[in-house]
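Step one of this worksheet: look at the structure below.
One protein chain omitted, others in place.
Right, subunit A next:
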Amino acid sequence: MIYLDNSATTHPHEEVLRSYQKVADVYYANPSSVHRFGSEVERLLQQSRTQAAQLFGVHSREVIFTSGGTEGNNMAIKGIAFMHQNRGKHMITSSVEHPSVMEAFRALESLGFEVTYLPVDSEGKVQPSDVSDAMRKDTILVSIMSVNNELGTIQPIREIGQIVRPFPKAFFHVDHVQGLGKIDLPIKEYAIDLCTVSGHKIHGLKGTGALIVQNNVSLFPLLHGGGQELEARAGTENLAGNVAFVKALRLLLEKKEDKRAHMSSLRNQLWHDLIENQQVVINSPKNGAPHILNFSVPGYRPEVMIHALGEEDIFISTKSACSSKEPDVSAILQACGLNSDRTTSALRVSFSYENTEDELRTFVQTLNSKIEKLQATMGR
């Protein structure tokens, strides 16, 4: 089995799972309970928050554990909108964001907010000058992802941070779900006010994640109730999940340079092998994130390719799993201005540091033979 759909979700690391089981089994009390059992859990919760904060280079009061990336993005975007609408109702994002960002903005538009969707170039990149031009006196939020989930395009977050910084009313949010561990994102240095991360994309568990919120940023909560997560997110804390998330984070960042170098070399190899097939067109930028490679095989429906590869136990995807149910066309590739034979035939390979050169070689060989076979049956 060759699993190359790590941008959709990853399998949990053994150690992550062991941490989860141990904590769930022993430390099940409610951290809000005042008895010792509860305080022990509260202590572990604090500890995992502090550890997460250290790994992100922020203060422990700046880590809010969430149920995942979608919640983090919704909480950041709507939380800023509802809390700061008296300062202005204009927001800026890009046209290649994940549905959890895109749909949150669409919902706000229906409530009277005004949203600017910035265009991208043919590689899916936002131009910092476009951000500058879009900034207004009543702009309260700029939300740009660090790494695009379909193409792997790395956005100029540092530059955008510098543009937003002088605007005292505007906050800067980064959806870092695909970038976490793959690229460096110094939150403070890049002037990022809010940063979303998810556990299940980094060999952690589903239902876990965090939103990093700088100390001076106030949010209207998405979930009301008990005063958990520093009053920012109500609901009994999922200690076992949070500990597992921190564990996954730590494993991810351990020898991160080696892991990135390995993924980059896999990507280079894959790139090189793929373009030997004349029918393949690469959509990802050369200098993209090390774990995603998007390409098209014009004339072949992605779903057919996926099933053909699935027969050989090789798993890749078309685009974001969160929009897989829509027809074949990729909205992201459309936004890049690619023509329809490419936008309707795109495939995404996304790997983890655990994948090997052999696996990718087998993938390319299988892909080539499948294309040949399909070509024959289609009578071309």
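We adopt the following convention: a residue touches a chain if its C-beta (ideal position, glycine included) is under 8 Å from a C-beta of that chain, and two chains touch if they have at least 3 such contacts; residues count from 1.
The working rule: contacts and distances are computed from a predicted model.
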| field | Omitted chain, identified by the protein name its UniProt record gives, among "Exodeoxyribonuclease 7 large subunit", "cysteine desulfurase", "DNA repair protein RecO" or "Lipid II isoglutaminyl synthase (glutamine-hydrolyzing) subunit GatD" | value | "cysteine desulfurase"
| remark: By the document's definition of touch, the residue of A:223, A:331 or A:374 touching the omitted chain is A:223
| field | Hidden-chain contact residue, picked from the options A:88, A:156, A:207 or A:299 | value | A:207
| note | Contact residues on subunit A toward the hidden chain run 3, 5, 8-12, 17, 20-21, 24-25, 28-38, 42, 67-71, 73-74, 98-101, 103-104, 106-107, 198, 200, 205-208, 221-228, 234-241, 303, 306-307, 309-310, 315-318, 320-325
